[in-house]
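What you see is the complex with one protein chain gone and the rest in place.
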Amino acid sequence: MFDIELAKKASNNLKTLRGKNPLIHNITNFVVMNYTANALLACGASPVMAHAAEEVEEMVSFAGALVLNIGTLTPPWIDSMLKAGKRANELNIPVVLDPVGSGATKLRTTSAKRLIDELDIGVVRGNASEVLSLAHEDSLTKGVDAVHSVDEAADAAIQLARELDTTIAITGEVDLVTYGGRILMVHNGHPLMGSVTGTGCTATAIIGAFLAVDREPVVATTTALAYFGLAGEKGAIDAKGPGSFQMAILDALYTIDEKQMEEGVRIQS
Amino acid sequence: MFDIELAKKASNNLKTLRGKNPLIHNITNFVVMNYTANALLACGASPVMAHAAEEVEEMVSFAGALVLNIGTLTPPWIDSMLKAGKRANELNIPVVLDPVGSGATKLRTTSAKRLIDELDIGVVRGNASEVLSLAHEDSLTKGVDAVHSVDEAADAAIQLARELDTTIAITGEVDLVTYGGRILMVHNGHPLMGSVTGTGCTATAIIGAFLAVDREPVVATTTALAYFGLAGEKGAIDAKGPGSFQMAILDALYTIDEKQMEEGVRIQS
Partner (left out) sequence: MFDIELAKKASNNLKTLRGKNPLIHNITNFVVMNYTANALLACGASPVMAHAAEEVEEMVSFAGALVLNIGTLTPPWIDSMLKAGKRANELNIPVVLDPVGSGATKLRTTSAKRLIDELDIGVVRGNASEVLSLAHEDSLTKGVDAVHSVDEAADAAIQLARELDTTIAITGEVDLVTYGGRILMVHNGHPLMGSVTGTGCTATAIIGAFLAVDREPVVATTTALAYFGLAGEKGAIDAKGPGSFQMAILDALYTIDEKQMEEGVRIQS
């Protein structure tokens, strides 16, 4: 039922990531900066957060991937994202976008669409509502949490991925990853992940880390999501609630070994 | 000795909160953004952090409450707080203010007073020094920590609550909540909470969540503070220090059930 080759690939990507320690340049929101930096370190990547217009082009040039996240955006941050993204595109460095709260306010929807229009984005990861908002003008998002199911968003995602020629990932109970009509489903994860802030943002950052070592976006994305979901499953075992769980996810990201990866990821292709 | 009706109300508010998952819009400081978002999630609320002048009016219109916190303020943030607060007032959405460090610098005292003057604030929560600074020009605050006892501040709080026609909460060893001459005391809490940064800010955010489901500010505030204090008591049981305690509070916010609430809160009316 689950794809054995992709499970092997997931394990291999993690091994490569830990061997190469690529720099991941994040222009992200204030809420998750600490947690995603720690998650990236736990994965084996080397995170840097830098948003000044004066340095983003220089910083991204050292990076294995650029992660853009509009969670606490203001217009100057979007300008820096565009600057960094254009330089990344020139240098063929993969870019991943997290359109946090797109659909909730005009600023967020417009900014997300502008980033997609002006940059060559390799992967967009959001919840169902956020992804729908990129496709439809009249979509509704409640704050930054999803009000649409993955199923509702699936068709829109497939079409959007075709139109934009990009990989789209919708995360939820089951994660859906699509590009060029191809659809993969990731069955890893744990319900308690929804009670920790920034798990979506962290998934996006880890996709960035996997993109730095695997240039096939669909594969990098599905294996990254499976790894993060597996860390959630492992972290939940001894967690007493969302606080201890938050830290247990980091522990699991760090301790999951290649064998556990290969045996634990559940990707449906 | 303790008010049984308010204990029942506390339990009921928590139940309603978990059923409704109201969006809580926070314009808050950088230090506590992650922790308060996690605390709100653990309570059952849906947090969003958004501060851009371009989107705060739109974002707050979806919210059950608006939480304003001046912990790392700069003038543009105050402008956004005013914008969001005015829109919240128009829509009859409750607003809670945390005047972090008011009294320590002119910028903080002036900003806190301006927010109180220009907005209809439902609840102000601070430590004794912060609240005193709103009443007296010559009050002294040391950084963001209290240098006055709750007792010293109580009379000033009662008078200030009358003058401003708002609910004032002073948190400390015992929390004091006052409005229109009425005084309630919350006896929940744990001394170790003072060794975790942003516990005051988190209390304020949880007051926001309770205001979203209970429009009587004095009751929402006392029941929220009792709940948070109870989570502190429960979290402290197995904590080995302020690090594990910080996470144990989140676990407790999430796991406290309605029966534990009703039996555990200690509100004196």
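Worth a mention:
In this document, chain identifiers A and B correspond to the written order of the chains, with residue numbering beginning at 1 in each.
Note that a residue touches a chain if its C-beta (ideal position, glycine included) is under 8 Å from a C-beta of that chain, and two chains touch if they have at least 3 such contacts.
Here the structure is a predicted model, which is why all the values come from computation and not from measurement.
The chain omitted from view is touched by exactly one of A:6, A:249 or A:265, namely A:249. Check A:5, A:58, A:165 or A:263 against the missing chain and you find that the one touching it is A:58.
Summarising the interface, chain A meets the missing chain with residues 23, 25, 30, 33-34, 37-38, 41-42, 46-52, 54-55, 58-59, 62-63, 246-255.
Within chain B, the residues in touch with the undisplayed chain are 29-32, 34-35, 71-75, 101, 104-108, 142-145, 195-198, 239-244, 246-247.
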